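Report on the structure given below.
Missing here: one protein chain of the complex. Every other protein chain is in place.
After this line comes subunit A, so read on.
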Amino acid sequence: MTTQTAVAPPKTPGRPPKRATGGRPRQNREAIFLFLPALLPVLLLSVYPLVRGIALGFTDARAGLNVDTNFVGFGNFGKLLHNDLFWDSFRIGLIWTVSVTVLQFVAALGLALLLNTDLKFRGVARTLALIPWAMPPVVVAIMWRLLLHPTNGPVNEILQGLHLTSQPINFLGDFSTALPAVIVVGIWVGMPMTTVTLLAGMQGIDRSLYEAAAVDGAGAWHQFWYITLPQLRTVIVAITSLDLIWNFNSFGLVYVLTAGGPGGKTMLPMLFAYNEAFRYGNFGMAAAMGDVMVVIIIVFLAFYLRNRLRSQA
């Protein structure tokens, strides 16, 4: 979306143009009229649930019966802090979020640099790079479950064919390999979007900067370090903070891949909260977990907003 500067009040024929002060309230009135059809659904199904959801973390609300819910203050948070599974899910969530975001960024940056040169078949590469992102997450998860299957999966076939392993590996079922396997799938899903964003950013960089640098004798590495990276700063911070948030909030992919198992080794915070709410019926507890997640997301978001404000100044 683009930010338009000063907007002229709409001209109405047959009436003298309004003075500058008259434009705003009138525009407000017209805007409200156009907003009306959206207002009720958004207030009822987005704004109110958000506020209610945050507040729910301070109650003992439970699923099922309409039992009176009681305000319990920070009680849920106290229980969470004493729950080892909560700490596990946070540790796993942070490992997952940071590894996926960082690794997919590095891979995407490399791919974007490659696709930004005059290589052949780069159109094909770009189109292909987008497909994983648009696939239904459930299908991605099913596909990788089949790929990594210990007896029928091609990944094990290939590893054994190359004599890299003698025994088939149960990637998603083994305690030590489950989290790394899930992270690889996360990178596979997230990398395309990051690549395309970085690539679009690179194509917006003024070519004369590179020409000037080349005249001054700067090599490829110097050009990358002193021109490409600084010019991409805004794009990089934006996509990385969004990736951090999206990865931290992810659910469907890992739910279908492992459902948090084996032995809770891939229990991301969202899976923990989902189980709390819809398996054990502890709505208040799940909401408290959501509240903790919000606090962490606000930290990620602060980077994004600070960057955006600075780039607009």
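General observations
Throughout what follows, a contact is a pair of C-beta atoms (placed from the backbone, for glycine too) under 8 Å apart; a residue touches a chain by one contact, two chains touch by 3 or more; residues count from 1.
Following the convention adopted for this analysis, contacts and distances are computed from a predicted model.
The protein name that UniProt records for the chain not on display, among "Carbohydrate ABC transporter membrane protein 2 (CUT1 family)", "2-oxoacid:ferredoxin oxidoreductase subunit beta", "Phosphate-binding protein" or "Type III polyketide synthase", is "Carbohydrate ABC transporter membrane protein 2 (CUT1 family)". The chain that is not drawn here is touched, among residues A:Leu85, A:Val102, A:Leu159 or A:Leu242, by A:Leu242. When you scan A:Val72, A:Ile95, A:Ala125 or A:Leu209 for touch with the missing chain, the hit is A:Ala125.
For subunit A, the residues touching the absent chain in the complete assembly are 1-4, 6-7, 10-13, 24, 27-28, 30-32, 34-35, 37-38, 41-42, 44-50, 52-54, 56-57, 61, 107, 110-111, 114-115, 117, 119, 121-122, 125-132, 134-139, 141-147, 152, 154, 157, 188, 191-193, 196-197, 199-201, 210, 214, 220, 223, 234-235, 238-239, 242, 245, 248-249, 251-252, 255-256, 269-270, 273-274, 277-278, 283, 286-287, 289-291, 293-294, 297, 300-301, 308, 311.
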